[in-house]
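Here's the structure, in structure tokens; my notes come after.
Removed: one protein chain of the complex. Kept in place: all other protein chains.
Chain nomenclature is as follows: A, B and C, assigned in order of appearance, with residue numbering initiated at 1 for each chain independently.
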Amino acid sequence: MVKVVIFGASGYTGQELTRILLGHPEAELIAVTSRRFAGRPVAEVFPALYGLTSLKYQNATPKEVAEASDVVFLALPHGVSMDIAPVFIQAGKKVIDLSADYRLRDVKTHEAWYGKHSSDKILKNAVYGIPEIYRQEIKKAALIANPGCYPTSIILGLAPALKNKLIDVSSIIADSASGASGAGREPQTGSLFCEVDGGFKAYKIGEHRHTPEIEQELNLLAGEKFPISFTPHLLPVKRGILSTIYATLKKDIDLQQIYAFYSSFYAKEKFVRVYPVGNTYPNISSVCGSNYCDIGLAIDSRTKRVIIIAALDNLIKGAAGQAVQNMNVVCGFAEHAGLQNIPLYP
Amino acid sequence: MVKVVIFGASGYTGQELTRILLGHPEAELIAVTSRRFAGRPVAEVFPALYGLTSLKYQNATPKEVAEASDVVFLALPHGVSMDIAPVFIQAGKKVIDLSADYRLRDVKTHEAWYGKHSSDKILKNAVYGIPEIYRQEIKKAALIANPGCYPTSIILGLAPALKNKLIDVSSIIADSASGASGAGREPQTGSLFCEVDGGFKAYKIGEHRHTPEIEQELNLLAGEKFPISFTPHLLPVKRGILSTIYATLKKDIDLQQIYAFYSSFYAKEKFVRVYPVGNTYPNISSVCGSNYCDIGLAIDSRTKRVIIIAALDNLIKGAAGQAVQNMNVVCGFAEHAGLQNIPLYP
Amino acid sequence: MVKVVIFGASGYTGQELTRILLGHPEAELIAVTSRRFAGRPVAEVFPALYGLTSLKYQNATPKEVAEASDVVFLALPHGVSMDIAPVFIQAGKKVIDLSADYRLRDVKTHEAWYGKHSSDKILKNAVYGIPEIYRQEIKKAALIANPGCYPTSIILGLAPALKNKLIDVSSIIADSASGASGAGREPQTGSLFCEVDGGFKAYKIGEHRHTPEIEQELNLLAGEKFPISFTPHLLPVKRGILSTIYATLKKDIDLQQIYAFYSSFYAKEKFVRVYPVGNTYPNISSVCGSNYCDIGLAIDSRTKRVIIIAALDNLIKGAAGQAVQNMNVVCGFAEHAGLQNIPLYP
Partner (left out) sequence: MVKVVIFGASGYTGQELTRILLGHPEAELIAVTSRRFAGRPVAEVFPALYGLTSLKYQNATPKEVAEASDVVFLALPHGVSMDIAPVFIQAGKKVIDLSADYRLRDVKTHEAWYGKHSSDKILKNAVYGIPEIYRQEIKKAALIANPGCYPTSIILGLAPALKNKLIDVSSIIADSASGASGAGREPQTGSLFCEVDGGFKAYKIGEHRHTPEIEQELNLLAGEKFPISFTPHLLPVKRGILSTIYATLKKDIDLQQIYAFYSSFYAKEKFVRVYPVGNTYPNISSVCGSNYCDIGLAIDSRTKRVIIIAALDNLIKGAAGQAVQNMNVVCGFAEHAGLQNIPLYP
């Protein structure tokens, strides 16, 4: 059993990590930290966990935590992880960072979108944690930068098309929608039930901070530089992201052929399900509660566009589940250990 | 007071028409028909209307209904209206048809998407009922083809851009999402609470029957022929449509200039609200319960695209409200008569 | 036109008052105050109101506001109203207070549940503002204490039974559920979408501060003193309260007879709808958006209990709508002026 710590465990991502790790066959969750809830039992803050853990939130320093642990998950706000991660790296621990601090390889890009970076040396050795794409690199990584929720859906949705040069990269538009848990558990007016329920809206059009992360990975997959259009929307659901991705086809290719590229690309992947042609399209309610990313494909023959739908649970494959999948890879466990929950439907 | 009849009043659109007409200062609702609920009081089928009307659903023939009425609303399934409308036209009544039967000017296009048309003579004289675009024609129309819910949002969203030649028409993508009332009140598995709540999915990608209607009107606005990509999604809300529309800008133009085109185009319109630059984007919960179509604008300067957001209540501006607005125009009433409800927020 | 001011207009109740007053035929809304949003246009804080008002929130003192106004609505937190109301009373303005500050006639009871009362002289002359029960007193009142949302449903639900001595008063249990807007617009964890959606829970069992208010009025109606059991629950809806009220019947009486008592008691009331026997029971979605309180009746003959269901929109008949109804009464307007919105269904 590896000994695991979650730093910043009182948000929705931290709670989801807690939930998954409590059921993980190879990991023992030995400590969770939270300044806000320091001293309080986890099960009091999240009654869903009542009877499942006697852990209390600690207000511990990284050093105190580092000693006893093998793997550390950082579920902290952007800008905080980078001050803490070096402590664990130096202590020889595996670090899986769920913030954006180590996702952008280029310091300048990071600083343009997020502000000053304080540990850019570590940044150079960080591995972007989508196992379906970087499995070999993750195995040897000291620090894994766990991807953003929107980027995971869009990157997995486009990888086979880009690798196989099927689409005109200048035409890519990603129209995405996320459940409210993506905004975190901090009280704010825009996340209130009365503001979200019955509503639907776009936000941060053309300026969401996941944009450079998406572009970085799509550019690497395509082997060329290009920008994309990305529009996030807020959905009145708790969990789930659905990305509807548009691109112009470069070749005269039919849907069955595209499906063949996709199913071949993901043939050995446990957590990516490519829907057969003619089936229904992915629905976030068919992935919620699981680590799946479901992908559906359509062609609009009148406009020569392919439309790719990618759906995942933003707290699992979009955050905590993918983080645990990364832990499994880096620790040499079965990649699906602790992640076999079947989507909770309805 | 004009005497008004609703043919097919037991669905969500028919119920919404009933609600609006019961509060209309110039109209008297004298009959509502329904085969399914014939003989039952309206207020028993829709308890929300308890105490507000003593009308009962009738299983009346068009002829029986035609005599006493001045204006007839047809809230019938596609394909049924075209068999009934001629009766009223011949009796000299104003007909406002909420089905798709008279929306497509080209019979061949209609038959390609919907099947055989039985009254194509009437079709020639039908007017497409978006008052913001066809007000003068509506004033003289015998039959008004009330637009679809998705098309209304997309046409109003794009009209100023097309009229002013701001965008490359080959680049238009409309990514839309609708509340569940758009699927009607007929019991079907896909409309069950447990199937819709917590979910989000695309459907009929590239093959929704609103596509030719959208293209017909966009082509007329632009003065040229082109196809568009249209992807509808099902939202877990009762009411509301939000369309996120993408197009590549033809000119080097800034957001403030685009806003100027839009606010000028809609300057005299009571029911289109163009959001100032820098404000939040439209949210369906800010229009629900009202006849407004709210429009927001953004530019993604990195990709030279304009993103237009249009939101409306699918049962009001997307159906019953626009139908009453059309009645107001054709009857010479104040265009906002009976339509002054302020959005119900939250 | 009376000149109207809302003091504390940026919460959900204040916004609902704004919405109703903007459509009121006899009232002109001349000022709205908010410390938090001072200087910002109302339509910017609530885009639903965009184009409908050019008012900005002011951070005005009561004195500044008092001069120009005829009627003042106080939509302030408990404990704040009582410091401000005297200013308006002394200036001879009509005051309608939506807080709990003047609802409890007995200062000691008030202080036991809410803390110190600073203007108990005014308290003595305050009138409890349920027009269906205190219409004559309201006509002459200087200060109207607008009732709580839960109390309105329970008092209207029990009034005919108590007045007619149908039930054993020691047996009354009110099991109520409210939508999330009842908790206000202040950001707090418990009101977040992710905490409310998909959930249902009881809270403050036996200790909710509406309890003494409910008991005060039920005791007055019955002419004797007794406690009741009251359990509030939080519903995953934006608006609406439904109270399911249990009481043991004192007499051998059938449902039709009970219905006769109720329909007679409310025969002249515009805003209370008693459902006929055998009809469906009230549903909060059949009253939302309106000033109705719907009442349904059942007998459980096996246990000799009557079950009374009362449903209302907590922001309208449970707050802002009833406040405007009170204004209408005290100003001599038609009681339904500005309150004729038909429930928005679905």
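For the reader, a short list of remarks on this structure follows.
One rule holds in what follows: a residue touches a chain if its C-beta (ideal position, glycine included) is under 8 Å from a C-beta of that chain, and two chains touch if they have at least 3 such contacts.
All figures in this text were calculated on a predicted structure; none of them were measured in a lab.
Considering the full assembly, C:284 is the residue among C:9, C:71, C:284 or C:330 that touches the omitted chain. Considering the full assembly, A:279 is the residue among A:59, A:90, A:279 or A:301 that touches the omitted chain.
Listed for chain C, the residues touching the missing chain in the whole complex are 173, 175, 177, 194-195, 197-203, 205-206, 227-229, 231, 233, 235-240, 242, 244, 246, 280-286, 288, 296, 298-303, 305, 307, 309, 311, 346. Although one chain is hidden here, its contacts on chain A can still be listed: residues 12, 15, 19, 22-23, 44, 46-52, 181, 198, 238-239, 273, 275, 279-280, 282-283, 285-290, 294, 340-346.
Against the chain not displayed here, chain B makes contact via residues 12, 179-181, 185, 187-189, 191-198, 236-238.
One rule holds in what follows: only the chains that are shown with their structure count from here on.
The most distant chain from chain C, with centres taken as the mean of CA atoms, is A. Rounded to whole angstrom, the centroid-to-centroid distance between chain A and chain C, based on C-alpha atoms, equals 45 Å.
Chain centres here are Cα means. That of chain B falls 36 Å from that of chain C. The set of chain A residues that touch two or more partner chains comprises 194-195, 197-198, 236-238.
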